[in-house]
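All protein chains but one are shown at their positions in the complex.
As written, the chain order gives the labels A, B and C, with residue 1 at the start of each chain.
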Amino acid sequence: MMPKILVTADPLDPPALVAALTGTDPDDGAVASFVGQVRAEPGLQTLELEHYPGVTETALAELRELAMSRWSLSQAIIHHRVGRMAVGETIVVVAASAPHRRAALEAVGFLIDRLKTEAPFWKRVHTAGGSHWVTARDSDAAASQYWRDQIAQEDA
Amino acid sequence: MMPKILVTADPLDPPALVAALTGTDPDDGAVASFVGQVRAEPGLQTLELEHYPGVTETALAELRELAMSRWSLSQAIIHHRVGRMAVGETIVVVAASAPHRRAALEAVGFLIDRLKTEAPFWKRVHTAGGSHWVTARDSDAAASQYWRDQIAQEDA
Amino acid sequence: MHVHIRYMAALRDRLGEGETTLDLPPDVSDSETLIAHLTASDAAAAALAAPEIRLIRNDRIVTRPSALEDGDRLAFCPPFTGG
Partner (left out) sequence: MHVHIRYMAALRDRLGEGETTLDLPPDVSDSETLIAHLTASDAAAAALAAPEIRLIRNDRIVTRPSALEDGDRLAFCPPFTGG
């Protein structure tokens, strides 16, 4: 059984998430997914993800519930890795299934945009000479705010 | 070797496409995918996809090239099934990888929206009592036109 | 000139034939005059004039009106419904 929310130090398996949502519900016409993975950058040897156990899982579950209700999804899965990982390894996988494509695609975009700024994860880059914390990007904050505004408009 | 464009009467393998793009290029931070599958509807026994061999593949390849250049993708794959298929079976899989998430997500949305109206496929529903052709949906035409307008604006 | 014509999907059912080769009179010069010519012998062919009907000419999707040449292979297509 594929857990809906998973925060783990073990390697993630993106194809397994897609497999879990594909061909499983006769009312689904669409399955969308997103994989975030460690990108090479000068000096990077490993990327480390710190988090706040317990709070992280709750934050992801709340984002998932919001997506499930807003887009009438059939299923949604969020798996996020923590600890150290190498270039090319998967940091996060988000997948959603729905009757129609726009719901599945938008929900996946929403989940990845929001979890970047609303779940307590912190990235640290380890190099040969030491390590540094990754600073938040303005573009990530803007993407997250976009969804906050969208939802506020609908609730208004 | 995973073909970039595939039109086939054999079952598709969505997880294999995601696997092919994940962890393969150190410059990629993102892999997005979309799976379209046969949705149950009253009376539907099988869904049949007719196409125009040769022209279909060219149309998909042109859409792929457009997406590759517009979003600076690393890779993009489009697999589409033809012939008869049952509820839950995969009709189409689109996957794209890129350095950043917005490129991968938008390119997948573009490809699925555009291929619905710009590649010569026709759906036919087979029921116990006969068959009928699926008529084009206004919402699909609107989604396709959205991207046409976007590209026209950028070229202007 | 001679052209080879195919009707795809729902148009094939509607026009009652999958493909045909025609010898065209000299006043047929493009896709639209061809449709008028076809409609003269089969009223059902008027459906081809609808703007949503697409044309594939010699294995390329072309915009209408499209000029025609001797030996062209044409396919009239209802709106595409893939994906």
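Rule of thumb we're sticking to: contacts are C-beta pairs under 8 Å (C-beta built on N, C-alpha and C of every residue); 3 or more make two chains touch, one makes a residue touch a chain.
Since this is a predicted model, take the numbers as computed values, not measurements.
Just so you know, the chain we are not showing touches A across the whole complex. For chain A, the residues touching the absent chain in the complete assembly are 36, 49-52, 54-55, 58-59, 80, 91-92, 112, 115-124, 133-136, 140-141.
The criterion applied here is as follows: only the chains that are shown with their structure count from here on.
Of all chain pairs in this entry, the one linked by the most C-beta contacts is A-B.
One simple way to say how far apart two chains are is to compare their mean CA positions; for chain A and chain C this gives 49 Å.
Each chain gets one centre point, the mean of its Cα atoms, and the points for chain A and chain B are 23 Å apart. Annotation for chain C: no residues touch two or more other chains.
Contact with two or more other chains is made by no residue of chain A.
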